[in-house]
Each structure stands twice: as structure tokens, then as C-alpha cells.
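As you look at this complex, bear in mind that one protein chain is not there, while each of the others sits in place.
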Amino acid sequence: MIITLKTGVKQKEVNAVIDKIKSLGYKPHVSKGKDVTIIGMIGEYAEKYKDSFEAMDAVEHISEIQKPYKLASREFKKSNTVIKVSRGVEIGAKKIHVMAGPCAIESKELMFGTAKIVKDAGATILRGGAFKPRSSPYAFQGLGEKGLKYIEAAGEKFHMPTISEAMSVEQVELLSKYCDIIQIGARNIQNYDLLKAAGKQKKPVLLKRGMATTVKELLLSAEYILSQGNYNVMLCERGIRTFEDSTRFTMDLNAVPVLKKLTHLPIILDPSHGIGIREHVGTMAKACVAVGADGLILEVHPHPEEALSDGPQSLLPDQFAALMKELDLVAKAVGREIL
Amino acid sequence: MIITLKTGVKQKEVNAVIDKIKSLGYKPHVSKGKDVTIIGMIGEYAEKYKDSFEAMDAVEHISEIQKPYKLASREFKKSNTVIKVSRGVEIGAKKIHVMAGPCAIESKELMFGTAKIVKDAGATILRGGAFKPRSSPYAFQGLGEKGLKYIEAAGEKFHMPTISEAMSVEQVELLSKYCDIIQIGARNIQNYDLLKAAGKQKKPVLLKRGMATTVKELLLSAEYILSQGNYNVMLCERGIRTFEDSTRFTMDLNAVPVLKKLTHLPIILDPSHGIGIREHVGTMAKACVAVGADGLILEVHPHPEEALSDGPQSLLPDQFAALMKELDLVAKAVGREIL
Amino acid sequence: MIITLKTGVKQKEVNAVIDKIKSLGYKPHVSKGKDVTIIGMIGEYAEKYKDSFEAMDAVEHISEIQKPYKLASREFKKSNTVIKVSRGVEIGAKKIHVMAGPCAIESKELMFGTAKIVKDAGATILRGGAFKPRSSPYAFQGLGEKGLKYIEAAGEKFHMPTISEAMSVEQVELLSKYCDIIQIGARNIQNYDLLKAAGKQKKPVLLKRGMATTVKELLLSAEYILSQGNYNVMLCERGIRTFEDSTRFTMDLNAVPVLKKLTHLPIILDPSHGIGIREHVGTMAKACVAVGADGLILEVHPHPEEALSDGPQSLLPDQFAALMKELDLVAKAVGREIL
Partner (left out) sequence: MIITLKTGVKQKEVNAVIDKIKSLGYKPHVSKGKDVTIIGMIGEYAEKYKDSFEAMDAVEHISEIQKPYKLASREFKKSNTVIKVSRGVEIGAKKIHVMAGPCAIESKELMFGTAKIVKDAGATILRGGAFKPRSSPYAFQGLGEKGLKYIEAAGEKFHMPTISEAMSVEQVELLSKYCDIIQIGARNIQNYDLLKAAGKQKKPVLLKRGMATTVKELLLSAEYILSQGNYNVMLCERGIRTFEDSTRFTMDLNAVPVLKKLTHLPIILDPSHGIGIREHVGTMAKACVAVGADGLILEVHPHPEEALSDGPQSLLPDQFAALMKELDLVAKAVGREIL
């Protein structure tokens, strides 16, 4: 990191900073300009001492130079990570996988009906929530373990790996029995106990960026999972919160090339939440494929006006089937494939 | 709620909306203009059906009219809630309480030393973190239960109620044995299992607004706690995330009068995190008192450059003592008191 | 608009609102629930009285129902506007036009050299700034009229229409002599005198969204131009300001389908500013084509490290030529064409 000292600091204060750097086992690199003195402290884990230098009165500002995450970085692993899920599905290779299904598992019928619809249209992974994070304590909170049994059975019947969200350490354990991919939702992006639990089990994890999470923080949260020994982590952009209120969130597609540069982990995109308006989900899905997504996660519901959650952004079966064909064309135009 | 239909919808579609309202037991109020048809659906819990109307193709937009929280609202309880903590401390009455101490409990010496400093200066509640949420898995994560024993002992010695943060359901149980107030941090504002756990025990809860949480969502998260039977909840504004990067967060003082209008719960402000720069914390603390805070939470450290967390925003002992006197003057100017 | 009254207002206050609506020539639609009274006021230009109702003490909240712009709306004109620029270029039809060139016109050589490069690669419109809005008064501010002569001559030689930015009313007049499209920059999105001046002349206008402009405000700013008689307006998304700091701005591609729904005006996208990092501009450009752009505006510079402005986001000639071929594939995949 680079430590910029305040204008007019005394030599004694400069020395205190230098001595502290040395005492931590690093070599200080001092550069003096006419008005400004800067001191470089470069080396593994140097950034971890940022706070204690910033707390010194002589210090004006500190710029981080080295990345605070390691296992998630391209420097640590140059080639793209390809995650082997069950039933031959590999995420991060040429094929772009579409994870589709209802927002919430509302009934056995809905789960099986929607599974058939999305399988027929070309989706390769089945989604459905058994535990639903809801802003209001009075809203539908999910079927719980019963729902997990339905999605497991539907996955079995239609030969699709499944994904569902865990909101607590106990749910991680439960989900790892029933599902093939464990989703950590946007609201839990900095629920560190949950991240660690996801890192201690073996199933692949889909980690959703929080609505105010920076790219750097997303990678740090991934690092929590990786550092526990589970390297099968996908990152998911699903919209960030901005001033714009004509859409539910603002989908940050800029983050895709930036992440692809910084990390070897696969990137999944969620245009259903990212824009939140059914008639526009398909258009954004095309942009997601063009920008380099390794997978999409999409909400589909045969009767959205009866859905217990996220009806307004759920695609109708016909819309979804038509969209899959359009997405495949875009995928081919960028050297990938979907169908 | 008010349902605005799309321009040019057919009568059949209008009727479908009307029938759905009736089938749910509400009375539809239809208003037709030249181009626009709007339908009012007013009554208890009407807003809970918002999604399922929004999912209908004929619907252009829905405006919520009624508040989605109940127990937290002024309509439910008109008078300010006054929370009785231990040792005679009451939060929400005329006296503004200052909660002070180190960010993290680093050692017994630090805890006792800082307790004496803040007690002597006029603080009435002792803070200190035993479990620390850190962006990086490689940063100091707190002393755990050992730390809780130190803060409990320091509170005992200096006759101060104590506050510390819980990051998981298990920690809520642990904390409720050692501390007088349980803090739910900004990162866990929508960790619903944690909110419910905090609601099921008896100790007062300080709930921190997340960095991208709206005022409405903050009240909904409080409702999670209240709905479990614990009515002793304080809300804490600690800075939101915006484009401005010259400060750690942007402190949203607007939220204070807005919250005071909407809810009966006491409001605590955290200028240490809200601005994140030691030399400016005191100035913001004065604004916090002037705007109507019922309490402040402040980080104080005798040697910030050695702090394991948040050194750059921790006040020095002398700064803190001087500030307390200045704050008392501002408090008196707005009809409150601190010392 | 829908006027929600405060809980517990007296009948006298309700009547005052009703009388005011009637006095303005509208018919009030009153709906009374158990706790809440709402009054609809629907009709042309009703929204224009919003402030004066909001200022009444009995009023809790007002929801706008009708769009505050007219000429820019799909209701006013159902079919897409196709703008005829000079030299046979039509914007808003099947072909996606790429506007390319240096950020600033730095010299005659640069202008002609870059024009040849972008023309050869397939760009159809030539860009270059003669007047540069710079955050710092000490930065290069552009060559002024001399620059305009260079771009006009380059456009003539390579048979390309040209676009350049006007920052003041006088510059609008000057530019309308030399260029084919007049750009209003993001910083001037609410410079109403400038918008009116652009509306009073005949050349097509490219209006860039400001970094904190909502979709609604963008359309209102377009309305300023349209209302002066100039209907040839393109809207340009070029990134909004959010908390994310790993990119220069956050490109809001969600806005494209939303705008396409609300307005008949063509949409241009600017990934150069939208992400601000050369190596990622091409990836975002593909997403821009997939999401439905009618045109792209891209910065190209033969020697970015010598550029007087925006070097870090300017594409190299080879990058640009390769990108144009890739973009054409994506365009065809979504039923459009570029080359």
C-alpha cells in the first residue's frame, strides 16, 4: 500500500511511520516531493495493516495496491474454473447454462409442471426456493424442507441438477442433502457464518452480490467460502441499488468483464431480479449472454398472477421457450452455446 | 393500494382486476379518466397482494398507500417508546445516552482502561465487540466469549450497562447472558433468522440500518423483531453507501425526523461509522444531537494506531472528554441533556 | 394523480381538497377505506398541480399516474422515429450506426488519420470534440472553431456525417454550421437554455443522460428540445454514478428496454464512457448491441497514451476493427446489422 503523509509533517512523524513499517517486517520506500511525502509498503498482506497506519495523525491517505483476496484471484489461478455439478453439467466451459424455475416452491404440482416446461425449452438446471427471504414478516416465507423434497424429486424425474437458497447455517446442511447447488442470497452477502458454512460442505455454491456490494467486497465474500476449502463457487450479479426507480434494481453488466479479469470463478447473471419487469427480462437476458455470462438464472411461472413471490418478474412458459432460442443465437454470435 | 391500468386495456381486463379484488374480500374503487383507469383497493393488508396484481398484464403500476409494517408504526403506538435497560438507564426519554468504548474488545486491559475513560467523561453505556464482522476472512475476528466476559466485568466494575454485536443465532443466546443490549449490525439487517432470534429473547436490541436499506425496509426489519414479542428495539443510522468517496459512508440525518414521524422507537446515531474519520466524528456528533438522536454510539480507543479494528475513526480519550461537554451544550439547546 | 390524505383528517379538510380539484376543472374520485381516504384527479396535465396539493397539510402523499412528458412518449407517436441525417444515414431503422473518432479533436492530422481508420472499419458517423467539458479549469478545453473545421473537412473527405458537442447557446449556432449532429453532454442535461437552443435549430440532436438523471427526467429534458419544434432527438445512455468504483460509471442497460417502451426516439449507447476502461469497452459494446441499441458512440485513438482527453478508454485502431466484426455478428443474432 501507499501511505501519503500530511503536508508539513515533521521528520519525527515521518520516522515513526518508517519505523512502524520496519517493525512489521517490510521495507519502506520513501519518496519526497516538494510538498508531499509518500511511503510505499509493498509485500504480501501489507494491506492488512492499513487501518493501523490510517489511525496515525501524520497520515493523510492510504491507497491499496495489492488485492485483499487471494484464492479468488486470477493471480492465484490463471485458467477459468470449471465447476462439475451433477448429471454431467459443467459450469464455466463453452456452454452457457440456464437455471430456471419458479421463485418459490409453492406446491408439488407447480414444481413438477414448471420443471417440465423449462426442461423442454432447454434449461439445464432447476431452480426453486424453499426458504424465502422476505422484507416483510407477514409475507409467505416458503415451504421449508417439504419444498426441498419436491425440487429434489422434480430434478430426479427431469434429470436436472437443482439449486435453492440457504439463509442459515442449518439450512446449508439441509440443502446439501437435497440440492446440487447452494445459493447464498444477496441479503446474506456479508453473513460470514453462513459463508463459512457453505465453504465447509462440498456442494457448489452460487454467491449473489448484495445490492450495495462492491466488486471487491464480492470477491472478499467469495474468499470466505474458498478459504474453508470449497473452491466451487459461482458469482452472481443480480442488480445493485441506485437512484433509478423505473426498474427494481440497476443491473451492473460492467461488473462482468471486470470480474472476468480479476477472478477465475464462473459468472452467473440474474436478469429477473436485475430489472424486475417481466416484459424486459428477455431483452436483458440477451445482453447478459453477449457480455460473457457463464450462466443465467431466470424465474418462470405458469401463472405469475397467482405466484406467492416475484410474480411480476416471472416469465410465462411461452415467453421462456421463445427466449431460449433467441439466446442461443446471441450465444453463438459470441462463441458460446446454450441449446 | 392504487392500481393503475395500462392505456387502452379492454373492459374484460378491467373486469378481471375488479373480480380479483372482490374475490379477496375488498371493495374496488374504480376511477376512469379519458386515457387512464385506476382502481383503489383499500383495507387492512391489501398491500400484501401487490405482487399478484402487478403480475397481471393489464396493470401498469401499483402505488402502496398503507404502511407494510404495523407494530413499529406511530399508528400502532402514539407515544415514544422508552426502553428500560439495566442500572436505571432509560433510552428514549429526555436524557441522550452515549454508548462508548473500543470497536473490538482486544484485551482485558483495553476494556477496563477504556471503560474508565468513557465513564469519567460521562458515557452511560459501555460498548465493545466480541464478534467482529470483517470484509476479509484474514482480518481479526474478535475474542469471542472471552471478550464478553471482559465487557461484562468492566460493566460491573464501572456500573454501566453494556452493548455488543451478535452475528448469528447462537451468539444472540450467548450475548443475552453477558450483555444488556444486543446489537444487530448493518450487514445483518435482512438476516431474518437472526432478527427473529433477537425478537425471541428479552434483552433490548439495537438494530443498525444497512448501507443500502431504505427507511421503509429498516422498519420492516424492526417489525421482524417486534413480531416475536420483543418491543424494546432501538433503530440506528450509521451511514449509507453513496457515490461520495471522501468519507467512509454518507450519514443520512434526514432519516431521523422521518423515522421519528413514522415510528415510536428510539433512534440512536453512530457518527463514528457514519463519517469514518476521527477528526470529523465530533462535528457530526453535534449534528446528531441537534437533529434529535435519543442516543449516540461512539468508538473510543486510547491508542487507535494499535487498534485491531476501526482505529482511523476512534476518538482519543481527550477528544472524547472534550466532546462530551460540547455535546451537552447542544443537547440543552434542543431541550435535552447528556451530562 | 392520486392524492392520499393523512390518517384522521377531518371532513372539512377532505372537502378543501375536493373543492380545489373542482376549481381546477377536474372531477375528483374519492375512495374511503377504514383508515385511509384517497382522491383521484385524472386528466390532461393534472400532474402539473402536484406541488400545490402536496403543500396542503392534509395531504400525506401523491402518486403520479400520467406521464409528465408528451411529445417524447409512445402514446403521442406509436412507431419508432427514424432520423435522417445527411449522406443517407438513417438512425432508428434496422442498421445500427457506429459513431467513432477521437474524444477531442487535437489536430488536423489526428482527425483525418482517425477518420480513415474508423471509416475503413465500418463506422458510419465521425465523432470528435471541439469544445471539451473538463472538471478542471486547468485541463485541455478543446480547439474550438478550428477543430470544427477539421472535423467538417474530414467528414467531407471520408463521406461521413459528423457529430460534436455544444456546451452553450453560441456553440449550438456554430456547430449547426459545421456538423451534422449536435451532442448535448451529460453535464448539460438540465441546462434548459441549451436544450431550447438545440430545439430551435434543425440539425438532429444526441442528448446524453446525466450521471444522476432518472429515465423520467431524461425524457423531460428531451421534451424541452421537442417542444421547440425539433423532433430529431436521440437519447444516449453513457453510465450513471453509483457506489461502485471499479469502473468509471455504471452503465445502466436496463434503461434501454424501459426507454424503448416509453418513447419512440432512437437510443444510442456509449460504452466508452459507460465503463471507462479500454480493454472492457468491446465486451460492453456487444451487450449494447444485444440489448437493442440503435447506435453506438465509441472513442478511438491511434495513440491513446498521447491523447489530451479520455486516453484510458479509447480503443486502438486494431481493437476497433476487430470489434466491428464481432459486433456485426451480435447485431445479426438480434435481427439488426452493422456492417
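A, B and C are the chain letters, set down in written order, and residue numbers restart from 1 in every chain.
What we mean here is this: a contact is a pair of C-beta atoms (placed from the backbone, for glycine too) under 8 Å apart; a residue touches a chain by one contact, two chains touch by 3 or more.
Bear in mind that the values here come from a model prediction, so they are computed numbers and not experimental data.
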Using the contact definition given at the top, list the shown chains touched by the missing chain. A, B, C
Full-complex contact with the absent chain, from A:Gly40, A:Gly185 or A:Gly311: A:Gly40
Considering the complete complex, identify which of A:Thr4, A:Ser86 or A:Ser107 is in touch with the unshown chain. A:Thr4
Out of B:Leu5, B:Met41, B:Ile240 or B:Leu265, which residue would touch the omitted chain in the full complex? B:Ile240
Against the chain that's been left off, what residues of subunit A make contact? List them. 2, 4, 7, 29, 31-36, 38, 40, 42-44, 61, 63, 65-66, 75, 241-243, 245
By the contact criterion defined above, which parts of subunit C meet the unshown chain? Give residue numbers in ascending order. 20, 45, 48, 51-56, 68-69, 133-139, 167-169, 187-188, 190-193, 210-212, 217, 220-221, 223-224, 227, 241, 278, 304-307, 309-312, 314
Residue by residue, what part of subunit B touches the chain that was omitted? 212, 214-216, 239-240, 242-247, 249-258, 261, 274-275, 277, 279-280, 283-284, 286-292, 326, 329-330, 332-334
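By our rule, only the chains that are shown with their structure count from here on.
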Name the graph shape formed by the protein chains and their touching pairs; answer line, ring, star, complete or other. complete
Between subunit A and subunit B, two copies of one chain sequence, what rotation angle (nearest 5 degrees) aligns their Cα atoms? 180
Select the chain whose centre, defined as the mean of its C-alpha atoms, is least distant from the mean of all protein C-alpha atoms. A
Would you kindly tell me how far, in whole Å, the mean C-alpha position of subunit C lies from that of subunit A? 31
Provide the list of subunit A residues touching at least two other chains, using ranges where the numbers run on. 212
